[in-house]
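The complex appears here minus one protein chain, its other protein chains still in place.
Let's turn to subunit A:
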Amino acid sequence: MQINGLNKNFGGVKAIDSFNLQLEKGKIHGLIGPNGAGKTTIFNTITGIYKPDAGEIRFKGKDVTGLKPFQVAQLGVGRTFQNIRLFATLNVMENVLIASNLDITYNMLDSFLRLPKYKKEEKALREKAMELLKIVGLQDLVDAQANSLPYGHQRKLEIARAVALNPSLLLLDEPAAGMNKEESVELVEFIKEIKERFDLTVLMIEHHMDVVAGLCDHVTVLNFGKTIASGRLDEVKNNKMVVEAYLGEEK
């Protein structure tokens, strides 16, 4: 994925100001910055929830700027949300099955008459979902209602749901939010494993620096919509502007 000169304004506020990004295949890229820096806005613009005011987003060589969210998803961009958005009253299995809807080719007549095509595809779908749930460790909770799961499991389920879409790019919006140290260590391993297993490129927003340090090959630091630094975390860490953005100016 490549993003060139992306701009997004809300009224007079420049939420994203000439943002550029180049994602390398198979790498984990971090997007960090103080609250209100425009990180989630970038996610929402990439996934088509917001239309950019200027700039271009290319994915797999195709111009995807201004496509609708479901079209971006169909091209292979999976995402999670900052405030978890599961299909709350459905069970764990259903959450994953819904995300696999693109694997299905049967039509309404096949399903009305319960033809072999329907049965075969539904069976395959369930098997695939079960396999995925085994990988994320939720196999014993398939019948549990999604919003009854503990917080960490909800995060995992949301990632599993995004992966069920068969994406090549995964956008994670603060996956470690609200987790303690132990849980975030586990999460780092989990994301690494998922990334390897499904051959994903990952772009993630994260505040926990140990998670960023554990995962990201490359980070971009934002403040007030502007990119203030970009590079490996240890390079960026001592950048004067980054320190100022987080801690304020030195007197």
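Things worth noting here:
In this text, contacts are C-beta pairs under 8 Å (C-beta built on N, C-alpha and C of every residue); 3 or more make two chains touch, one makes a residue touch a chain; residues count from 1.
Operating definition for what follows: contacts and distances are computed from a predicted model.
Per its UniProt record, the hidden chain corresponds to "Branched-chain amino acid ABC transporter permease" from the list "Thiazole synthase", "Oxidase", "Branched-chain amino acid ABC transporter permease" or "Oxidoreductase". Among A:F59, A:F87 or A:F190, only A:F87 touches the chain that is left out of the view. Screening A:R161, A:K195 or A:H208 for touch with the missing chain picks out A:R161.
Across A:I98, A:I135 or A:V243, the single residue that touches the chain missing here is A:I98. Residue positions on subunit A in contact with the hidden chain: 47, 49, 68-70, 73-74, 78-79, 81, 85-90, 94, 97-99, 101-102, 104, 106, 108, 111-112, 114, 118, 122, 161-162, 164-165, in rising order.
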